[in-house]
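Note that one protein chain is taken out, while the other chains of the complex remain in position.
Presenting subunit A:
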Amino acid sequence: MLIAAIVALAVGTYAFRLSGVLLRDRLELSDSLQRMLPMAATALLTALAGTAALMAGSEFAGLARPAGVLVGGLLAWQKAPFVVVVLAAAAVAGLLRLAGVA
């Protein structure tokens, strides 16, 4: 049963991935719809970042994680290198937790 569930999830996930790639050729999209595809991807990624930054499960993520993401986001806005953004976000969240802030 365990392996059946894992294979089902793997096949379904791969089907989502591949069908998007293959559908792109089948669909005759107007120019305006084609311009919307990267916008749709960016909206999904922004939503992922937003929910991952603010929420843990269905509840608010507390203080440490949003604070870390905020610092990282501000650095990114100031065009800091990617590696600095990632390390600063992790350091702020980790240090806040070390200091007892959830």
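Just so it is clear, a contact is a pair of C-beta atoms (placed from the backbone, for glycine too) under 8 Å apart; a residue touches a chain by one contact, two chains touch by 3 or more; residues count from 1.
In the analysis below, contacts and distances are computed from a predicted model.
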Protein name, per the UniProt record, of whichever chain is missing from view ("Ferrous iron transport protein B", "Lipoyl-binding domain-containing protein", "Ion-translocating oxidoreductase complex subunit C" or "AzlC family ABC transporter permease"): "AzlC family ABC transporter permease"
Residues of subunit A in contact with the chain not shown: 1-10, 12-14, 16-25, 27-30, 32-33, 35-55, 57-59, 61, 64-69, 71-73, 75-77, 80-83, 85-95, 97-98
